[in-house]
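Here is chain A:
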Amino acid sequence: MNATTTQPVLAVSGIRKSFFGVEVLKGIDFDVRPGEVHGLVGENGAGKSTLMKIIAGVQPADEGTVAYRGEEVRHAHPRQAMDAGIVTVFQEFTLLPERTVAQNVYLGREPRRAGFVDRKAMIGRTADLLSDLGVSFIDPQARVGSLTVAEQQIVEIVKALSFDAQVISMDEPTAALSDREVELLYAIIRRLTSRGVAVIYVSHRLKEIFDLCDRITILKDGALVSTDETADLTTDELVRRMVGRSIQSYFPDAVEGTTVGEPRLELENCGNAYVDGVSLTLRAGEIVGIAGLQGSGRTELVEGVFGIQAFTRGAMRIDGSPTNITSARSAVRAGLALVSEDRKAQGLALGQSVLDNALLVVRSVFPGRTAASRREVPGVLSSLEISSRGVDQEARFLSGGNQQKVVLAKWLLTQPQIVLFDEPTRGIDVGAKYAVYQLMRELAAQGKAVLMVSSELPEIIGMSDRIVVMHDGELVAELPAGSAEHEILGAATGAGGAR
Partner candidate 1 sequence: MNALRALVSPRGAVFLLLVVLLVAVTVLNPSFAEPGQLMRFIQRVAPIAIVAIGQYFVIIAGEFDLSQGSLITAQVIIAGNLVGQDDSRTVPVLLLMIVVGVAVGLVNGLITTLLKVPSFIVTLGMMLALLGGVMWWTGGAATGNPADSFREIGRGGIRDVPFLDFIPWAVFILIAWLALGIWITKLPLGKSLIAVGDNAVAVDYAGARRAWVTTRAFVISSLSASLSAVLLVGYAGVHPSVGRGYEFVAITAVVLGGVVLGGGRGWIVGAAAGAFALEALFMLLNIAGVPSTLRDAVQGVIIIAAVAYSAVAFRARRRRPREPVATPEPATTPEPAMTSTIHTEKIRGD
Partner candidate 2 sequence: TTDPSVAPAESDSPEESAETTEWFDQELFDKQNEERGVEPQGPADQPYLQHINAEMVDTAEFASEGAEKACFANASISNPWRQTGWITMNEQLKSLQADGAISEMETRDAQDSDDTQIADIDYFISEGECDVFLISPNSTAAMTPAVERACETGKPVIVFDRGVNTDCYVSFIHPIGGFAWGIDTAEFLIDNLEEGDKVVALRILPGVDVLEHRWAAAEKLFDEAGIEAVDYFTGADPAEIKSIISDELAKGDVQGIWMDAGDGAVAAIEAFEDAGADYPVMTGEDEMSFLRKWKDTGLTGLAPVYSNFQWRTPLLAAQMVFAGTEVPKEWVLPQKPITEGELDQYLEANDGMPDGHYAKFGGEDLPGYPTVWQERQIP
């Protein structure tokens, strides 16, 4: 691609931004050219999303300028940026669950005829956009709330595509997508760039960055580290610049002396409205990975175990004795912990302090232990390397990775025996990821049982002692550690073979 020669379509310079007197962007210069995919990487809290929001007109910069097609612009409302042709797929979904797909896609610019919303046109155009992508299983008239997360992510992307954009920013668009859909996204992005659209791409999945991007900009602690042609960077170098040091391995080895012991959790033919016929044994000191496609029911499986959608069939044993888990409360009492998939919706009370969030479970289930746990909080937090301005900081103002660590702290304080991780590293940076992996290893070493759901196959392969594959609500395969990607995928697609 000859992007290098063209003039930038969007250029920001000297952008500064502070929250509560703390500078989170320290004078960023950055530009994108037509037809280019520009990767933006950095640790959690590096300021990527903040930069995107400034470009999108969501938040004003304190200082610095944004130039669009050669002219300085000051977008005070996302609307203005959109009208100009700058469209953003935000890190958080911007869909209304109570509205239909079509209403969401065209929200804010509903097609009109004679002054009234032209519903037929709206539905028709949405259907066209969807079928253009081969996505025939999403009804433009379905309520978004009835779609799965993956389907919602697709709608989110379709919403961005419905614009005639010159610049599309995507803030972790693949966080909720499985490989198949990621490939679709690749194709979409390539078509966009072939039309001369500039794409800004934020992801913690470095493979995607290298697959897709023409240039890569690295942020660290709100400052610009470098902008390079992709060809000039190696993964190791990128990571070194991101975290300020080099990394020997992405996945820590098992802690020495970890032994697999007695079964801690046994499921026998468990099922509810969402999963069925689940038989699974989890042993002390073991990390079991659950792989599967989006919507295969992995989350529902762990939620079943944890009593949120309690199993209505089958038997469950913990440490050999039959246990009936009917609610999250009984699960916690039985020694379970669930690091849930969506930390904002299910994990944190965002307006409360880090301390209060860390104590959330203890207070709810073991109120008598609150005082003792409070004393442990600083230790646990620092062991997780949370970088925040102290325990009184509101959780809302933490970056995604640090929020995830608060969620971990909340569960560690209950001293669980069986820990269920659902997408534990979703949206967190390499450094934080490593800390989470390390934590899992530690837990295993302490004789606890760990169950991990993940959509990232390398993670499944790198961490699991055993791999269980789900498909359409059922366990379809159990594979040994170190199985190859194609084996897992084969089972996950239900085809029984590699793609």
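Definition applied: a residue touches a chain if its C-beta (ideal position, glycine included) is under 8 Å from a C-beta of that chain, and two chains touch if they have at least 3 such contacts; residues count from 1.
Inclusion criterion for the candidates: all candidates are chains of the complex that A comes from, given by their letters.
This one's a predicted model, so the numbers in the text were calculated from it and none came from an experiment.
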{"item": "Touching chain, any copy counted, for chain A within the complex - options 1 or 2", "value": "1"}
{"item": "Chain A residues touching candidate 1 - in the complex, by the definition given at the top", "value": "18-22, 43, 45, 221, 243-245, 247-248, 255, 308, 327-329, 331-333, 338, 340, 345-352, 356, 359-361, 363-365, 367, 370, 378-379, 381-391, 410, 431, 434-435, 438-439, 441-442"}
